[in-house]
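Complex shown without one protein chain; remaining protein chains in place.
Presenting subunit A:
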Amino acid sequence: MQHLSILPILIPLIFGAALLLPPLSKHINRQRIAAIIGLFLLLISAFYLLYQVQSEGVHLYALGEWQPPFGIVLVADPVSVLLVALTSFLAFSVMLYAMNGQDKNGAYFHPLFMFQVMGINGAFLTGDIFNLFVFFEVLLIASYALLIHGGGKQRTQATLHYVILNLVGSSLFLFGLGIIYGTLGTLNMADLAVKVGSLQAENATLAKTGALLLLVVFGLKAAMLPLHFWLPKTYSSASAPVAALFAIMTKVGIYSIFRVYTVIFGEHAGALANIATPWLWPLALLTIAIGAVGILASPGLKTLTANLVIVSSGSLLACAAINSETATSAALYYLVHSTLVSAGLFLLADIMARQRGQAEDRFVRSRPFVQPRILGILFSIAALSIIGMPPFSGFIGKVMILQATQSLAESLWLWPLILLGSLAALITFSRAGTTLFWRHNGNLSTESEAAKPLELAAVILLLLASPVLVIFAGDMTAYTQEAAHYLHDFQASAYNLLPGVSP
């Protein structure tokens, strides 16, 4: 299959366009069926691509046969393919949840969902930094419209902030790209990595400015400390399926940081070697700290989950700052775990909020749940997993991150912060669980309806990933180690992607 690596972009594009056309656009049931079929096909192609890349190695796809570095390329390597598979699985589960009624609240939910998935997959697969910008814009414009899906005062306000911030972010991105193109003369990531080593001294400061401007943009997407204020409000006011899909959005920023500051401005960058590390390390630590404070102060389950996303972003950024193979491998494992579990938690929070009437997801005494048993079990699995308690995947992920610290100073900073963050989550989740499940006022209301089986199935599917990640932890860590090795191996991640160029 020669064209396999472009399928994760083409399938959502074709289905998204088809969903806008007459035979499908007027009937919600047809839209649902078409959307779920499209995402299922995407899931199959993403996992087949994963299998192919693992058995046959990195797949370089030159669009229109224009050879790199002159044409645009798609690079299906172990890292990007892992994230594409993760996105496809997440999108499939979230759509399974959304098709039970959440998609009726506004127009064009399914096509927008498809376009967002296309943008995310494209951002992971592309090997060209300007193309990365284009896919960022594709996923952003779909996310603007999805965020306001369902309407309401709060959502409009959160969307306005989110849109303005991201538009400024896009301008900065273009400034950064302009500087980088002006100094290095190329936009292909592998070619940039090769050329940055032989940069003239007079251009070094300029190129450094461009590179750090990009860090600001990726930091905005990844919710790095001074740029994280948009996140709790945006995520907690979005409708549940949208918030769950957004769980991958911060990871797009993290992925870009790993790609740009490990491969391009990594150890081989000469004067610009490891330029992001002095910024990333303190900001990552502060992000974890502020996320932990946010966790303790959260009044409701959605805000709590949004703050947990900030903590996980901080932990991943710390791994990016440590910048070693072990740390990258730990980050990849933790990234998969935290995306799936926080998406599951967003969906679970929505089910719980709908059964509690006016109290919604806030931690106050209210009516009891219609299905306390199943919700209780799911809640405790999600909580244990995201806190990082054994026997779930959060535990392994956090242990891997803790083990990745290299020096005593790093351990002294990172260990207490991550452990205290987990403690804050533990305290808040115990408080939340007690209030939500046990401190009710006893009278079951007739108007609250039970969650539909498919909705529960979607949540179970997402949370099942946590024990599965533990059971297959050996295979999974072997894979992430291989992927991390690839990212840090300059020969593989730069020269091998440029046919005709050798060191």
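Quick notes on this structure:
Going forward, a residue touches a chain if its C-beta (ideal position, glycine included) is under 8 Å from a C-beta of that chain, and two chains touch if they have at least 3 such contacts; residues count from 1.
To be clear about the criterion, contacts and distances are computed from a predicted model.
The chain not displayed here is annotated in its UniProt record as "Na+/H+ antiporter subunit C", chosen from "Sugar ABC transporter permease", "Na+/H+ antiporter subunit C", "Acyl-CoA dehydrogenase" or "Spermidine/putrescine transport system substrate-binding protein". Remark: the omitted chain is touched by one listed residue; of A:6, A:19, A:73 or A:177 this is A:177. Remark: the omitted chain is touched by one listed residue; of A:141, A:271 or A:473 this is A:141. Contact with the chain that does not appear here is found for just one residue of A:4, A:18, A:58 or A:163, A:163. The chain not displayed touches subunit A at residues 130, 134, 137, 141, 144, 148, 151-153, 156-157, 159-161, 163-164, 167-168, 170-171, 174-175, 177-179, 181-182, 187.
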